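Notes follow once the structure below has been shown.
Just one protein chain is left out here, and the rest sit where they should.
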Amino acid sequence: MLFLFIIVPLLLAGLLPLLGKLSKRFLPDLLASAAMLFLLVLSVVSAKPLIAGGGIIQQAFWFGAPLNIRLLLDGFSLFMLFTISLVSFAVTLYSINYMDHYGAKANYYALLLVMIAGMNGLVLSSDLFNIYIFLEMAAIASYALVAFGRGHEELEASFKYLMLSAVASAFILLSIAVIFGMTGGVSFGTVAQGLKTLNVKYVVGVCSGLFLAGFGLKAALVPFHSWLPDAHPSAPAPISAMLSAVLIKVSGVYAMTRIFLNVFGLTPALTTVLTVMGVVSIFVGALAALGQNDIKRMLAYSSISQIGYVVLGLGIGTPLGIIGGLFHLFNHALFKSLLFLNAGAVEQSTGTRALDKMGGLAKVMPLTATTSAVASLSIAGVPPLNGFWSKLLIIIALVQAKMHVLAVLAVLGSVITLWYYLVLQRYAFFGKLNEAWQGVREAPFWMSASMVLLALLCVVTGLVFPFAIHSWLQPAADVLGQGIGVALNFIGF
Amino acid sequence: MHLFLLIGLVAFSIMAVLSRDLLKSAISLAVASIFLALVFFHLGAVYAGVFELSVVAGLITVLFITAIALTRNDGEVAESKRHRIVFPLFFLALAVLDILVMRKLLGQIPAIQGAGSGTFSQVLWNQRTFDLVGQVGAIFAGVLAVLALFRHDSPKGDSHE
Amino acid sequence: MNPQNLLIPILLPLLLALFSFLLPRGVKRLREVVSVLGAALFVYVAVAFFGQKETFFTLPWLGHGINFELRLYGFSQFILIALSGFTFLITLYSTVRMAGDPRIREYYGYLFLTSAMAAGAVLANNLVPLVFFWEGLLITLYALITIGGKASHRTAVKAFLIGGFCDFCMILGIAILWSQTGTLRMSDISVVPQGLTAVSFYLMMIGAIGKAGSMPFHTWIPDAAVDAPVAVMAFIPAALEKLLGIYMLARICLDLFQLEVNSAPSLVLMTVGALTIVLAVFMALIQKDLKKLLSYHAVSQVGYMMLGIGTAVPIGIAGGIFHMINHAMYKSGLFLAAGSVEQQAGTTELKKLGGLAKAMPLTALGFIVCAAAISGIWPLNGFVSKEMVFHGSYETGYTIFTIAAWLGAILTFASFLKAGHSVFFGPRGLETAAVKESKSPITIPILVLAGLCVLFGVYNSLPLKLFIQPILAGHAAPGEHIDFTAHALAVFNPIALISMGCLLLAFGLHLFGFKRGGNKAYLASEPIHRLPVLHTLYDWAEARVFDLYEQGIKFIQSLSKFLFRFVDRPIDAFYEKVVVGAGRACTGALKAAHNGLYANYLAWTVGGLVIIVWAIGALLR
Partner (left out) sequence: MNNLWILNMGFVALLIGIGLYCLLAMKNTVKLLIGVEIIAKGVTLALVASGYARDNLMLAQAMVITVIVIDVAVIATALALIISINRHTKSLDVSKLTQLKG
């Protein structure tokens, strides 16, 4: 059943270009939304066997016949699956209206579906090399999606993204090759077992470095972040949302965390490097965001900063830190996608992304303004919205781990975050209405609907967060907390 | 023999980088691919060798040449002349560092014998089935990407430049 | 009492806030009615809570020692009553004063949200929920200031940044305290401030006094006085923030830390307090706008509270806390009176006003009583609490602080004489010809507050015995019985006499200044002038000391200007220029680094890889 997560979007992606010839808009819209809704329901349903027992490995079936595909589903992957499905559902709804003026909608949905299939595959795989394949699959689709508008900026951004990403993939693959050369296998179990018996900490250190550079580039950690502020703003708004909210986390943070915590085992050296990278990312991202005039570019830099928090939380490696990191990952998926969708709505209505040309849009686009305010407050860590709790958990975890300096810096970073989101809100939505925007209208129905959905989720997650933590963050964190035991358990399969 | 093949591979790679003519670069790359395929044959990796020959030396080279033919390069991108001096220095430093690191790091790794495996097709179909799904996905992505980039409606975004 | 009832004071205002947010704008009257009734219910709850025995409520929360813990005991009962009372009065006042405001929906919403957050902060018995509510207050403050209109955004941001900085210090202090004591339950913590815990004390102190609006965290208050709605000013900086800030300060000094008399933390606190009194009152003296003048006094009076609590002597602490509640009453009263004047006369500039006493007798009466109270005139409440602070500071042996407090008292009275005189007496301003008394929802809160000032002064044993003494019950030396009522209104002791002298001095100052100004309202103070002894004194002074006075005034004025320019503004500039400037510089550098060149980006990537591998190698060794 888990195989459906990969094969359904992939099959639909194959069919869509053909179906697109029959009906240019209606059929692609309907099918893509239906597929996303199906995945969302599926990810909720899949939680059932998981809550009953620990992680499972499931063999895929193809029309009743067993295939040699083993999918790993545990708390962590389920958590990621749910996040992916949720955001992609909202984004697809948004695309119904937004992508109309780009043309080639069927092609667009097909690429989006391939990207989602790639991410789902990555999350479900239990093998280093599979991680690489699905990473690339999602990445290739994302290059095309970034360049989808085919303007000069889009192409330039996509090209740089591709070239840097190719280098990152090469680093990852090289590291896999070296590990393969040492342990003779690439599945999590074999690798964990092999590294446990071999005493090769320096080579593992070099491999960790290569992984860190490779996945760090996918996750846009400083100093590997340089492609992100170009690529994310250039993409169409729903894709920006998808990339910032999910892709960098799945192909960067998820893969990195899975490998470091469950396969290599977290060492103090790695903790130090991860937390320092996290804090540097927080500051570089936040300070760079402060000076931006392009609303989407500001959001892109902010993603770098927020990913820093996630990595900081996960890098601590304590149970509370992991919960904080994962919770922030989920929250960031919610509010960053919402912010990008807001920016898209504004751009579509006014035709500009420059903050200094906006102003007073709250009067003509009340829904966009309200949802954007919710997201901004949330991301800046204002109680009682969800972003506050996750940052609080991370900071508490830092204090518990006796990393006081980092805790202080994390709080300081959050102050800067609040600063630039206030700037954003003031320039875009408050103040006097610019006369040019007198005739501007609120975003169309589906766009508004998906923004409201995400904003409600932000608020609700903030209010019921203890429930959220106990029900499905705890299982995910437990998986990571077990360390390499998780991987060793799966040797028999 | 093995060493010579490797040296040939590196030499043609260097040519591909340093050559001033793009066409020559592409062809040097193809030759380097052929050397790599020979290395694979020498190591016994026949299937990988065949694939390297047909796909990389063949298909990718064709792709490159097509792209070079399709692009117009007004005023020829001027590569800096310093490469003739800088590159040898870089290469020397790289080689020295390489030898040092490999001796020190990899020389100490104890061996684990990998589980012996069956025939190639068995491995590909029975162990790496999931990879095939990924391959299909990647091909989809590539095809869709090219379709998206070369679609016929007018490009958006020219307006706001 | 059922422990769950402790949630009521938090949930009730929260519900009211939600109601106001959700009620459509078009509905008239209903919002006001529900708000006033709800606030009255809030008062009822607070009163019903009073006198209950200590109650704890615990809700498991994040785990790891972070629980949602509330605690009701003497001190929080007292603050809760004050809080609910002010909420009620402000709501009543706002029904008229804020009527027709386009953002009325948000206004009531944020107002009650503020009350809910404040109630939570008062009841919290765990440092994490405390921070939660504390931060929440920052947001509502920001929101409430922005209701003032277009210009208020800048002030709101300023208030927010300053408040954010203070809260940040407090969180840091809490973190250190936690790491040192290992618990977050406030009722379990009691440490001597030394070493790291002393650092924690200072940091938490900054958080508390920053909330209370002490120097140097005050600069947003005078700005807000101009920009924010006057009801907001009366509620937040004048009443609520003092209540909370000083409550917190008292908790820090009494419970969380054991403050020794004349220890370094105590002296630091007293010094900051004394400086706040003197510097802020100098600033107040030269203000030409009633609201600005009041707001500088709101800063200055915090100094008394800090000084009192900082003495660590029982009478001083009691005086500080008593002063807090007194200040909340008369300063709210004064702001509300200023608002009443503003609404009727259209301005609060002193030079445009005059002679309003006849037209607005009730407002004038309220203003005068409150002004007398803040100046510490016998037998009003300000007199009692100030005396207690004087006594306390005198007992520590550092007379310098007492002198500073006296100096503050002189200038406070002088500035209020000036303010009261120019607004309510003298000839009528030309621009304020047709002025009527305000409506009853405006005058009632003012008069109630003024009445309370009298009540708490004359029957000072009521608040002292009922509220203040229980707080200090556990902190008296063994065998000593705490009773402050004995000498509360006593006039015949050296300290009280000196204070009285100070008031007289202030009065004299005002009179001279007034006469010097050639104002025609001169006759109003004639009877005092003709008093036998004073008369000769004045004549004598008129002839000889006149120049001296002139010089003195000049000196004071130039000093005020100097302080304004070189102390007040630089602090302001620090927030605006240095912090913002540093942010700009970093941003600029980062923007320059992202130059769009692919090779540059790739070089970062490869360089990053090299550094990481090197770092991992070094760390593994």
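Per-chain numbering from 1; labels A, B and C assigned in written order.
Assume contacts are C-beta pairs under 8 Å (C-beta built on N, C-alpha and C of every residue); 3 or more make two chains touch, one makes a residue touch a chain.
Not measured: the values here are computed from a predicted model.
Colleague: Among the chains in view, which touch the chain not shown?
Modeller: Listed by label, the shown chains it touches are A, B, C.
Colleague: With the missing chain put back, one of A:Ile96, A:Val178, A:Ile282 or A:Ile484 would touch it. Which one?
Modeller: For the chain that is not drawn, the touching residue is A:Val178.
Colleague: For the chain left off this view, which of A:Ala144, A:Val222 or A:Leu334 is in contact with it?
Modeller: Only one of A:Ala144, A:Val222 or A:Leu334 touches the chain omitted from view, namely A:Ala144.
Colleague: Going by the touch rule given at the top, which residues of subunit C touch the chain that is not shown?
Modeller: Answer for subunit C: residues 591, 594-599, 602-603, 606 touch the chain left out.
Colleague: Contact with the hidden chain only, please: which subunit A residues?
Modeller: 129, 133, 136-137, 140, 143-144, 147, 150, 152-153, 155-160, 162-163, 166-167, 170, 173-174, 176-178, 180-181, 183-186, 229-230, 234, 291-292, 297
Colleague: Mind pulling the subunit B residues that touch the left-out chain?
Modeller: Subunit B touches the chain not shown through residues 2-3, 6, 9-10, 13-14, 16-17, 22, 25-26, 29, 32-33, 36, 39-40, 43-48, 51-52, 55-56, 59-60, 63-64, 66-68, 70-75, 77-80, 83, 86-87, 90-91, 94-95, 98-99, 101-103, 106-107, 109, 111-120, 122-124, 127-128, 131-132, 134-135, 138-139, 141-142, 145-146, 149-150.
FYI, only the chains that are shown with their structure count from here on.
Colleague: Work out which chains are contact partners of both subunit A and subunit B.
Modeller: none
Colleague: Which chain wins if you rank chains by how close their C-alpha centre is to the centre of all protein C-alpha atoms?
Modeller: Most central by this criterion: A.
Colleague: Could you work out which chain's C-alpha centre is the most distant one from the centre of subunit A?
Modeller: C
Colleague: Roughly how many whole angstrom separate the Cα centroids of subunit A and subunit B?
Modeller: Measuring from centre to centre gives 30 Å for this pair.
Colleague: Please tell me the distance, in whole Å, between the geometric centres of subunit A and subunit C computed from their C-alpha atoms.
Modeller: 45
Colleague: Just the number, please: Cα centre separation of subunit B and subunit C in whole Å.
Modeller: Roughly 71 Å, centre to centre.
Colleague: Can you list the subunit C residues in contact with two or more other chains?
Modeller: none
Colleague: Residues of subunit B touching 2+ other chains?
Modeller: Within subunit B, no residue touches at least two other chains.
Colleague: Show which residues of subunit C lie in contact with subunit A when the two form their complex.
Modeller: Subunit C residues touching subunit A: 61-62, 64, 66, 128, 132, 135-136, 139, 150, 153, 157, 160-161, 164, 168, 171-172, 175-176, 178-179, 583-584, 586-588, 590-591, 594, 596, 598, 600-602, 604-605, 607-609, 612-613, 615-617, 619-620.
Colleague: Quick one: which bits of subunit A touch subunit B in the complex? Just the residue numbers, please.
Modeller: Checking each residue of subunit A against subunit B gives 6-7, 10, 13-14, 17, 67-70, 101-104, 107-108, 110-111, 114-115, 117-118, 121, 125, 127, 129-130, 133-134, 136-137, 140-141, 143-145, 147-154, 181-185, 194, 197-200, 202-203, 206, 351.
Colleague: In their complex, what parts of subunit A are in touch with subunit C?
Modeller: Interface residues on subunit A, with respect to subunit C: 160, 163-164, 167-168, 171, 201-202, 205-206, 208-210, 212-213, 216-217, 223-224, 226-227, 229-230, 267-270, 272-273, 277, 284, 287-288, 290-291, 320, 377, 382-384, 388, 392-393, 396, 399-400, 402, 404, 407-408, 411-412, 415-416, 418-419, 422, 426, 430-432, 466, 469.
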